[in-house]
Each structure stands twice: as C-alpha cells, then as structure tokens.
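Take this structure, written in structure tokens, and hold onto it; I'll ask about it next.
One protein chain is absent from this view; the other protein chains keep their places.
Moving on to chain A:
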Amino acid sequence: MSIGASLKRLEDYNLVTGRGQYVGDLQFPDQCEAVIIRSPHAHAIIRSIDAEEARGLDGVLLILTASDLPDDLRPIPMRLSPDPILEKALQYPLAKDRVRYVGDPVAVIVAKNRYVAEDAADFIHIEYEVLPPVTDAVQSLEPGAPILHPDAGTNEMYLIHGRKGEAAERLKTCEHVLEEELYVQRHSGIPMETRGLLALCDEDERLTVYGAAKVVHFNHQLMARLLNKNIDEIRLVETDCGGGFGPRGEFYPEDYLIPFAAIQLKRPVRWIEDRLEHFKATNHSREQKHRVTVGFDGDGRIYALRDEIFFDQGGYIRTHGTTVPSLTQAMFPGPYDFSDIEIVTHLVLTNKTPVGTYRGPGRFEGTFVRERVIDMVAAHLKLDPTIVRERNYIRPEQMPYSNGLSALGQVIEYDSGDYAETLDRARKFMGWEQFAGKQSRARQEGRFIGLGFASFVEKSGFGPWEFAEVEMRPDGRVICKTGLTEVGQGITTTLAQICSDQLGIPYSDVSVVHGDTALVEKGNGSFATRGAVVGGSAAWHAAGLLKEKLLKVAAEQLKVPVDMLALKDGGVVYAEAGQAAMPLEELLTICSDLGISLCEKYTFHIEHMTYPYGCHAAEVELDPDTGALQILKYYIAYDLGKAINPMLVEGQLIGGMAQGLGGAMYENLKYDEIGQLVSGSFMDYLIPTSMEVPEVTTEILENYPSPLNPLGVKGAGEGGTVAVAPAIANAIVNALQEYAIPFTSLPLRPERIREALKQMKPER
C-alpha cells in the first residue's frame, strides 16, 4: 500500500539539482522583456502620458498605455463568488483615467532586455492630479471620504449579513456580556518566486503562455475572452512554481498585458515581477477589523455572538469577489456550538493594493478573533480557557452539524469530528495540568512564561468537480493527467501514490501531467485545499476504472471470476492467497492484441466541502527587557481523516505554521496616511527566518475520515497556519495574566510586549 506511506517526492530530483524549470528559466530566441510602469500615487487622475522620448530609445520595442488597448476591452472579472454589485469596481489591465493604489499599472514597456526597459521607464512622463486617498476601512465609510469608484457611488461595495436565531435579543438576557475590538493586519503569501509570464505568439497569432499557475484552465478561458480569441488559439503551460499560497495564479492585469504585447510584437515577451513590484502588485490579504459581542453564563457557556467586520478590499475588486469576507463570516464560529449568531461584514474599498486569498483565507482572521475572545471570556470568569473551549464545542454526536451560515454558495455543514480530542492531546503534550506550578516557579526566577491554546476548524475539498485521466502505457508506466496544479505542495507524488495503490505498481512508475491546457482537457486547479480531496478522488476513480478493465481481461483469460483477482506488486494476483496469476506485461500484451484502450477518465463531483480540524498550542517566554518572544514549545494536533503521505502532511503543517507565525508576529504591509506602502521590501517586511520558527511537534490524527470522498481525506494545506496567532497571543496573555493587557491586534510585535512590560514594572 502506498497510500499512508511517507514516500520521497517524485518532484525533488529536478529541484535539488537545479534542473527545475521556473518561468524565469525559460529562454527563447528573440525573447524580449517587459516592465510595468506603476502609479506612484495612491489616488490620482491621470492627466497625460508622454511616451515619445522613451519610444525613441535604442532597444525599446513597444510601449502600451490604456489608449493602446482595444476600446471594447472588459475589466478582469471575478472568478469566485461573482456578484453584479461588485462589477463597478473591477480592475482594467491598465488604469484608464484614474489610479487607485500605489502600484496600479499605467503603462507597459517592452525592450530587448529588462535593463533597457527600465532605462526607458525613466523617460516616460506622466502627469497626475493627486486626489486625497483613504487608507482605513472604517474611515472609508465616513461621510465625506473620497469615493474611489464614482460609478459605484460608495466605498462600501457589499454587505454580507449572516444570522442564526436572534443574537440581539439573546444578548439582552445573558448573564455576562463582553464587547471587544480586534484587528488583523494586512499581509500576504509572499512566495519566494515572484510572479512571471512568458508569452509566445506565432505567425498565425497562436499564443503559448508559460508561467500559469493555480487555476490554469480557468485563466485559459478568461485570457481567450479578454484577448478576443478562440480558446484553441491559446495554450497555457504551467512551469515549476516557487510557492503559491493563494496570491499566485489568479488572473492579474499582467496576464492580459504580456500576451497582448506578444501578439503585437510577434516575439516572445517575458515579464518577471521584481520583489519591490511584487509587494505592490500581487494580492494582499487579511486586513480586517472586528467588533465582537458575546453573551455567556457563569460557566463560560457562550450563547450569543455578534460580530461586525470591516474588510479592507483595497482599490479594486479582484478575482475572488466576496470569497474572503464570506468565508471569514461563515467559518467564524469555528468548532463551537453557539445558538444565536449575527454577523455583518462590510466589504470596503480603500486606496491600497487589492486583496485576495492567502492560506486559510478568512480563517486566519476569524480564528484569531474567536480564540482570543474565548480566552477573554475565560479571563473574565477566571476560568481555565481550555475548560471554556470544552464547554462550547460541537459534540461528535451532533455531526453533521450546520452552523447556520453560508459561504461560496454552500451552507457550512461540518461532516465529522471530535474537537475535544485534539485539545485533550494538546493539553497532555504541553503539560497544561502542571503548568501553573511551572509558571510560578519560573516567575520566581524572574522569567515570564505562558501557555496558550487555539482550536480551529478548516475547510477543504472545494468543488464542484475535478478531472483525472489515467492511462497505462504498453510498458506498464502510467500517465495520470489531472486538472490540479503544483505549487510546491507535492500533488505529483500524492496522485502517483493514489494511482499506485489502485494499480498495484510502484508510485515511481506514475507520471503526473498537470497544468497544460493542450494536454489536460479540463480542470479547476489547486486552491482552497482541494487537491487531495477532489483531485485525489478523481484520480482514485479513474485508476479504479482502469483497474476494473484490466482485471476483467485477466479474468477472461484465466477463466476465473473477476473478484478472485487483484492487482498487486506489478501483476495480477489471486486476491485471497496473493500468489501471482499473470504478469502485468502479459496482460498488457493481451489488451493491446485485443485492441483494448487502457485509458480512463473520471470527473469527481462533490457538493459539500469537508472540514478538518485541530488544536495549536504554544509555550512562550518573554524577555522583560526587550519584549522579545521566544517560543519554547509548539504543538499542532490535526485530524484530517486520512493522510495520503504523512511526511508531506507534516511538511504542510510546519510550513503553514511558519507562515502563520509571520502573520502573528512580523509581517505587515503597512501604509502611511498618503497611501504609500512603507514595508515594500524584504528590508522592512519581515518573513520569519530559521531563527524565529521553532521546532514544531505535529500529531496527525485519522480518527474521522471524511464520509464525502472515497479516500476519506480532508485537506492538509491550511491547518498549520490558521491558529498560530491566537495560540501565541493567548500564551503571551497567559504569561502576563495578572496585568490584563488586551493584545487584540496583530502583529504581536516585541515593542508592544516591551511597552506592556515596562508599564507594569514595579516602581523602584
């Protein structure tokens, strides 16, 4: 059995030897390079653009401004949760008369190489009339705030209202009521490879575009639509991809501009985003303010929950539409059973880079807020926060459980799980029972230690379908074509393991083909932790059909009933005894003689998402002089139903934890009051290094396989990220418990801890 085994990745040989082929590694004869000119202002009217001088420069091949694009060009539409209300704020590939964030594309220069293109950029003269910007979602709603899209007439593009029961009424009758404001800062995926594209156009105007990622087939259709071409005149090809995490692979202005330039020039045009550009151009994420009210009794049982969320969308609606705010809202109650809920989310425009998804979209934010609130309720009642959690969990016998809210067109319905178990394991591992004693001994030595917990429910397996095609070649090798894409998560190995199990061959005999619209007929791509669940199930079924076909032929040859046979160890065996019945080679020859095609397709449909869950726990120590925080121990328990490759799951959890840690403590896409991004390079946007990320212990549980797919899997991509911030924040508060310092906003910077510690230092 290769499902369940920690097998080495098939992806790795190329990547460790430098043979990987990322988009920037490709080179074609006559290739030239594009640079995008971006707005230096957060909000301005474009008065004029004079490109004459730049056009005259040696080596400059093409300059495009909005007036050079087709008159009937449409803006970039939404991919997920589209809504006509939002259409007034979509982004055009180049800004027409107004710019709305620092980084808004205004012109494209193509030159023989990037050095020359950058030279030319200095010779383009753009006159702007600067308008007052707005950089805060709450201020953006105030009367008199500058309106970003005059056509829309308001900065509040959307209001999402979700409710179950009567929260307002119920709050009136609760013994205790707590009101808090919490904030999650802007940050994002920041993959190590920036985005890039390479577009080739031949004499017949057929396009090939390298560098696609994530949702290749969707972008294929969209590119054809925007470029006014037939779908079969364009081919999108995925290259190796240096990290996805949500932002990469969505359809951005450049996904139109670079192919368009290639068509104009009939030469290969390459564009590789530089890092400074990436910070301004690629989707940001996460920024939200929450105003929460909870009503509970003296035992910590929470009855009513109300939350008003201000979601900072930035200057335009990008491809995700309302996905992130609606997920925040619908997943906000997490693992708890609250009887009355009311949540209102305002989706607000500001003069900042537009936002999209980032690993655990909506859950990172909601989990921080909710799990802090749980600890606040506990603090208010002087109760053990883990007991408060326990008292509010949805119990296994309540499954399937709907929290009454919906997102992505589905009512949230948790499929299965035992939330208390993961908390129990975390308490045991972290020594929670003995911790109070340990803490007071430490305090006597002048050391501040604290322990915090955070529970979460994730979602995975977003449908509606995924496609796989599995073919056995005459030499016994298997080709598995999938509609998924590889962003570093190991989809190749995962699918190879699934096919290997079905067909009884080594997983290294399976080649996985993905992300090429000429080779894979359809697909939805890799996002929302859907790969193993939806794509894996498609591959399982396609390989299963192939297995049935092979066994049927074998049974006819051997004149035994089909169910006596199985595929194992690279051949046909008698199922019961396991002894060899026919080598695969012979069976393949027979099939080929009989003209039997050994290629099967399967489209796996899924109506509901599936919900993995778990618990994070952190033990921290604070340095009273500097406020520096050290993570002494970090633990994640995660139940995902079934792990196809536990080593890869562990890699996802630990890697995800590091990203969550960045969001919890370091990363901040910070703007000043005129809308300039002041943390737009790695010098001031701090990603955790090997010195900040602690050793993480993970425990992968398979107690509640998903009933919604044949593999029983629930995804692994996001659970490592979503609960880091509250686990650490709760640990900090626990370390400083007698001082009632709120810690209600991220990032939890050391200077804030130091300030807090300074203020409470005893007078000398």
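The rule we apply is simple: a residue touches a chain if its C-beta (ideal position, glycine included) is under 8 Å from a C-beta of that chain, and two chains touch if they have at least 3 such contacts; residues count from 1.
Throughout what follows, contacts and distances are computed from a predicted model.
**Q** Can you pick, from "Nitrite reductase (NAD(P)H) small subunit", "MoxR family ATPase", "2Fe-2S ferredoxin-type domain-containing protein" or "Conjugal transfer protein", the UniProt name of the chain not shown?
**A** Of "Nitrite reductase (NAD(P)H) small subunit", "MoxR family ATPase", "2Fe-2S ferredoxin-type domain-containing protein" or "Conjugal transfer protein", the absent chain's UniProt record names it "2Fe-2S ferredoxin-type domain-containing protein".
**Q** Sort through A:V35, A:C241, A:V324 or A:A581 and give me the one touching the missing partner chain.
**A** Only one of A:V35, A:C241, A:V324 or A:A581 touches the chain omitted from view, namely A:C241.
**Q** Which of these touches the unseen chain: A:A281, A:A658, A:L677 or A:V713?
**A** A:A658
**Q** Name every residue on chain A in touch with the hidden partner chain.
**A** Per the touch rule, chain A residues meeting the hidden chain are 8-9, 11-22, 24-25, 27, 58-59, 115, 189-194, 240-245, 274-276, 487-490, 647-648, 650-651, 654-659, 681-683, 687, 689-691, 693, 695-696, 720.
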